[in-house]
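Note that one protein chain of the assembly has been removed; the remaining protein chains are unaltered in position.
Let's turn to subunit A:
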Amino acid sequence: MISSDVIRGYNDTIILYLLLEKESYGYEISKRIKELSDEKYIIKETTLYSAFNRLLKKGYIESFHKEQTFGKKRTYYKITEAGLQFYQEKCREWELTKDVINQFIKEDFR
């Protein structure tokens, strides 16, 4: 299990990645994160929704309503062109971060 503090800077990237596949809503996204991470990362509801709000404010995603099968209204999200660019930027940033941090990671402790 990864604690949310470790992954903090990459929640937005993870959400944008899932929206690349298709437009989606809160619970579906949190479920996909759980599945794709092999249950190693479970995003908290409040973390997810503050990320949505942040991404909406920055214009990286858009929200709209859609009727669910139960007749309930759901807020759906989809990625924007700006969101895609931001996502690509974050991917490059991660490569860099990985290289830097790896410099300080020791594989064996004998």
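Simple rule for what comes next: contacts are C-beta pairs under 8 Å (C-beta built on N, C-alpha and C of every residue); 3 or more make two chains touch, one makes a residue touch a chain; residues count from 1.
The rule we apply is simple: contacts and distances are computed from a predicted model.
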* Asked: Going by UniProt, what is the name of the one chain that was not included in the view, given "Ferredoxin oxidoreductase beta subunit", "Porin", "Acyl-CoA dehydrogenase/oxidase C-terminal domain-containing protein" or "Permease prefix domain 1-containing protein"?
  -> "Permease prefix domain 1-containing protein"
* What residue numbers in subunit A mark contact with the hidden partner chain? -> 4, 26-27, 30, 42, 44-47, 49-51, 53-54, 56, 63-65, 72, 74-75
